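Omission of a single protein chain aside, the complex is shown with its protein chains in their original locations.
Chain naming follows the written order as A, B and C, and within any one chain the residues start at number 1.
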Amino acid sequence: MADSRRPSNVNEAGLNKNEYRGAPTTLCAGCGHNSISNQIIAACFEMNLIPENLLKFSGIGCSSKSPTYFLNRTFGFNSLHGRMPSVATGAVFGDHSLKAIAVSGDGDTASIGMGQFKHVIRRNLNMVYIVENNGVYGLTKGQFSATAEEGLSLKYQGRNPYEPIDICVEALAANATFVARSFAGDAKQVKSLIKAALSHRGIAILDIISPCVTFNNSDEAHHSFGWGRENETPIHDITYVPVRDEIRIDGYENGSTKLVEMHDGSVVLLEKVGEDYDPTDRMSAVRLLEDAAAREVLITGLIYIEQDEPTLTDIYEIPDTPLNRLEESRLRPAPETLEKINARMF
Amino acid sequence: MADSRRPSNVNEAGLNKNEYRGAPTTLCAGCGHNSISNQIIAACFEMNLIPENLLKFSGIGCSSKSPTYFLNRTFGFNSLHGRMPSVATGAVFGDHSLKAIAVSGDGDTASIGMGQFKHVIRRNLNMVYIVENNGVYGLTKGQFSATAEEGLSLKYQGRNPYEPIDICVEALAANATFVARSFAGDAKQVKSLIKAALSHRGIAILDIISPCVTFNNSDEAHHSFGWGRENETPIHDITYVPVRDEIRIDGYENGSTKLVEMHDGSVVLLEKVGEDYDPTDRMSAVRLLEDAAAREVLITGLIYIEQDEPTLTDIYEIPDTPLNRLEESRLRPAPETLEKINARMF
Amino acid sequence: MTSASPKVTEKDGLSAGAMVNDFSITVGTMNGSGSQTSNLTIIRALFKMGIPVSGKNVFPSNIQGLPTWYTIRVSKDGYLARRDDQEIVIAMNPDSFGKDLASVTPGGLFLYADHLRFDVNRDDIRVDTFPAKDLVRKSDTPNNLRDYVANMAYVGVLSELIGIDLDAVYSALDFHFDGKQKPIDINFNVIRDAAVWTAENLRPQEKFRVEPMDATSEYILTDGNTAAALGAVYGGVQLMTWYPITPASSLGEAMNIYLPRLRKDPETGKNTFAVIQAEDELAAIGMAVGGGWAGLRAMTSTSGPGISLMTEFAGLAYYSETPIVVWDIQRMGPSTGLPTRTSQGDLTQVYFLGHGDTQNLMLLPGSVNECFEFGWRAFDLAEQLQAPVYVLSDLDLGMNTWMTQPFRYPEDPMQRGKVLWEEDLEKRSERWGRYLDEDGDGITYRTLPGNKHPASAWFARGTGHDEYARYTEDPEDWDRNMDRLRRKYETARDFMPDPVIDAPEGVSVGIIAYGSTDPAIAESRDLLAKEGIATSYMRLRAVPFKQAVREFIENHDRIYVIEMNHSGQMHQILTLEYPHLSEKMVSLCHNNGLPLAARWIADQIMEQER
Partner (left out) sequence: MTSASPKVTEKDGLSAGAMVNDFSITVGTMNGSGSQTSNLTIIRALFKMGIPVSGKNVFPSNIQGLPTWYTIRVSKDGYLARRDDQEIVIAMNPDSFGKDLASVTPGGLFLYADHLRFDVNRDDIRVDTFPAKDLVRKSDTPNNLRDYVANMAYVGVLSELIGIDLDAVYSALDFHFDGKQKPIDINFNVIRDAAVWTAENLRPQEKFRVEPMDATSEYILTDGNTAAALGAVYGGVQLMTWYPITPASSLGEAMNIYLPRLRKDPETGKNTFAVIQAEDELAAIGMAVGGGWAGLRAMTSTSGPGISLMTEFAGLAYYSETPIVVWDIQRMGPSTGLPTRTSQGDLTQVYFLGHGDTQNLMLLPGSVNECFEFGWRAFDLAEQLQAPVYVLSDLDLGMNTWMTQPFRYPEDPMQRGKVLWEEDLEKRSERWGRYLDEDGDGITYRTLPGNKHPASAWFARGTGHDEYARYTEDPEDWDRNMDRLRRKYETARDFMPDPVIDAPEGVSVGIIAYGSTDPAIAESRDLLAKEGIATSYMRLRAVPFKQAVREFIENHDRIYVIEMNHSGQMHQILTLEYPHLSEKMVSLCHNNGLPLAARWIADQIMEQER
């Protein structure tokens, strides 16, 4: 149902794809992060989002640089290492009508950022939180991150003796309302999950294995392209169906496909691949992840979703008018009120 | 089999109980933390531990003050708010033959301390980590902590809109090798669990509900004495049997009792109360906690134990002689070695 | 109703040696025992009688069971500073009995509850006991409340002995319990019974008396943290992010009390604010930075340890030029130090807060009233200067009860600084750049998230950036930006509040101070004047300084820089600003946790001026 008067390279928002791009990337050629940036661009373009209606956030790292490389027309804050969640939390109160997209790294989130990661989830901030997970510190040249698998060996670093932190397990433990895992090598799934996340109200954690081709891409490494291609095991085939295209869905209604209706009316189709999987059941999510870790397979897909929790800004009952547009008359109480207060001060 | 020549008030270490006490408490009368301190004293006394063979650590808070009130003859560090784990980690390398006992609060651990809490677990530091969990910030006069239940109302603070963080769930997510929950009102169980924890090699997380009688002790509050007494549901009866008393165990060997042999040869007896529970199975632990949270009951007992993971100091392969006793000859390489290095510097 | 004993109504109090409305009372109790209500009741009653009064709470860093002291000073001359002398001491706590007894000034009065069984070995003071527990038992107080109410006994005894009007006491209780009759009666009955018992059993005394005055009608009674919170409320605060810490917590809690009452949106009835208790101070300031960047009036409040944790974000706010307000209610450091003792020890740290080259803006409130003023003004400054503004209060100012002038409604409208919205960008011909110094004052124009103009967006960062907020490592770009920040700092001088100067003609001795020491300085100047030493006084209200500061120093031969820290931190900052004047400046520091006393200041200066 494309609009006939519209030039083919322009979406329903009247924008062409370039208007969703950012500055040229300065990341390494082949870096997983670049492909994720591309899927963010594609998803926003295809969803007809207005760039000015979004917000970008990141911490510090190669991954955290990537918001420079998408959505030039979107306000953003490249904050501090591990502290992106707090900056995003404050900023969203400025205009809660904007949808936030955050990009972080495994070091930025699971090492220095663990505390803020946990607490932003607990507050259910309305934000897509992408962890570009490569098991190393890219920007500081290849030290172990907390998600590196036990036994991994890296130049100058020796052998990693610790069990990895599982971003999705941690997200579930903190009661995240949307938890997904994907693989930068699986562009189609990455894009579908980003679209679903953008349609979710509340925090959406996307743990995307995004290989560092420079420092951690040997085939045995669990965050490499090679290992990912070998071991990726989708729990379902995901298709995102935008709001107005429900007609399209009919075909799918059948036993082998699960249908998740999102708040904005769009629909996420989960087509069965292996055994049945219900992403609305916490325990099966936990079991899935425990089992995947034990069997050392890279399961991907929409692991968990819970749609009825209020977001942080819901809880605070602020006006529809963005707070940052309220004028003085609505911010400074009248003089009489102060007289009353003075009188009350004994 | 008490030693007949020994005066009755003296243990096998030749010490009387007073030698395990600390300074008089300055906490509120009736504070749950005080009863925990008493159980620490009792456990160490009954286990015949030498105070100088232990270490004490804490962060900041009423709970973190409590190490002042036990084990006067033990070295300790009352560190910074939320940062006890890092200080303990460094200190244990000074003399890894010492067993560390740490006391923290729910604010100290689950709010500001979440990051270090997670990472000290990941490193499996050989330490008993007690969280005296009262759902509030006691020392700063009663603000919500991150473990406060949703809907709790407190003076000046209003209503808590967030879901609580579950210390045990978080500990499991981070692969803790010993996870237990107890209730300060259940002195016997607290003492048994502390003894078991002291016999565990590796990190032992004890989440002990320890009511703040001054700021959060109304009967409906989930961290109150009233609520605890009403809702405590032990998953088993725990008895700690010290090394030399194995004979005593024989009686117990039967279907209704599980037997956990600890590294030091002591044994923990878990006597069935409700349905069977296997504390060595991660998934049942997770299920147990999920279910308890849903049913709003305070389950207590030894939730999970895994005994074969190396501790942090094991991993680092340091000599048996404590590092802090190595003399210069073992710390400073010989002059020739430096000449070689200079020669190698092109 | 008048005081239970007729004697008091006779105005014979002004006999020789009598000290009318001019002495200090210290009560030694156990914390968590409810004595705070009794002490506030006394203060309020005296205030109600029109007598200038001040209270200093010296409490331990725990919640219940340790000795705690409350000192009330009445001063017909309106001196509000702490005094070392205490003419009347009331002892309620066995653990501090000895200390309390020893602390009575010779010729003074010592009162204690008769359940404390100690023998008194001083004959240079008057000593009386009273049956605190008895009085409560005899009253119809419910058992569970008796321990708390026991402290009301000394209110009654004191009232009777020094002549506090029981009407005034009653209205103090009425205020405290918000008109709730039951608690008012329970407490007042004990007080009245105690007064009656005193009249009947204790020898009246004429030496220390209070008599009604009319010196408080122009004042209110409150604390600096409440004032700061209210100032922020009237300053239009939109985002308050905090983490509990003594002595700053009551600021955040006052917001929880007043914002819901005062800041419901007139149009929608919704909240025009959000107060978030963060998981720690890093998150608290991080949220504030996010909010300030997004155009909100954002603030956080903390104390020393929190400031230390905020250091990295402070640098980001400084360098990304994000407006935020940070209240530092100073307590004694280094490290965790003494959480319940006051100090002015964070100046140099805050001045240099952040790695690399930073210079921060500081406001220094000198009264509760000024806490209110800076509560709103700090936002104007932060948004006009696009920088973090640090307000350095302290425990004494923030938590103690002060008589202060009523809060003044902000005279001028909010200053939101250089912000461009859609229509502003529409109007422009030339391209806008976030860090483009169009006006030459170092302050550039910013746009805010939510702006729908396609040219409005920019990517904020703590890394090197050019005029268009693009990342750059070019040496010239870096230099140019740092020079502009320096320029902005110079511009800031004009925006910061003026120092308060009292420099009489021909006076050669100057005093420089700031913050909560103001009353002590004022009183010490009178003491010095009596000794024939005339002084000028400049109270600094902000860093960086104005021209006037330099002139004050130039116009005096010797300047004493008086402060409550160990290193003479303001003296250090003044030395850096005016090295060529440094020879004139003498650093006088006192920093033991107790508010400064005028006597100490006077002695120090006299020592050097003689």
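Operating definition for what follows: a contact is a pair of C-beta atoms (placed from the backbone, for glycine too) under 8 Å apart; a residue touches a chain by one contact, two chains touch by 3 or more.
All of these numbers come straight from a predicted model, not from anything done at the bench.
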item: Which displayed chains the hidden chain touches across the whole complex; value: A, B, C
item: Touch with the omitted chain, as defined above, among B:73, B:229 or B:263; value: B:73
item: Chain not shown: contacting residue from A:81, A:99 or A:181; value: A:81
item: Sole contact to the chain not displayed, among B:40, B:91 or B:269; value: B:91
item: Sole residue of C:300, C:340 or C:451 that reaches the chain not shown, by the stated touch rule; value: C:340
item: Contact set of subunit C toward the excluded chain (per top definition); value: 60-61, 304-305, 307-309, 311-312, 314-316, 318-320, 332-341, 343, 345-346, 348-349, 352-359, 461-464, 473, 475-476, 478-479, 482, 486, 565-567, 569, 572, 575-576, 579-580, 582-583, 591-594
item: Where the unshown chain meets subunit A, residue by residue; value: 26-29, 60, 62, 65, 80-82, 111-112, 114, 137-141, 143-144, 146, 156-158, 214
item: Where the missing chain touches subunit B, by residue; value: 23, 50-52, 55-56, 67-68, 72-80, 83, 85-95, 97-98, 115-116, 118-119, 316-326, 328-333, 335, 337-338, 341-342, 345-346
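Here is the rule we go by: only the chains that are shown with their structure count from here on.
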item: Rounded Å distance, subunit A centre to subunit C centre (Cα mean); value: 44
item: Centroid spacing, where centroids are CA-atom means, of subunit B and subunit C in whole angstrom; value: 40
item: CA centroid of subunit A to CA centroid of subunit B, Å; value: 35
item: Numbers and ranges of subunit A residues touching at least 2 other chains; value: 115, 118-119
item: In subunit C, residues with contacts to at least two other chains; value: 279-280
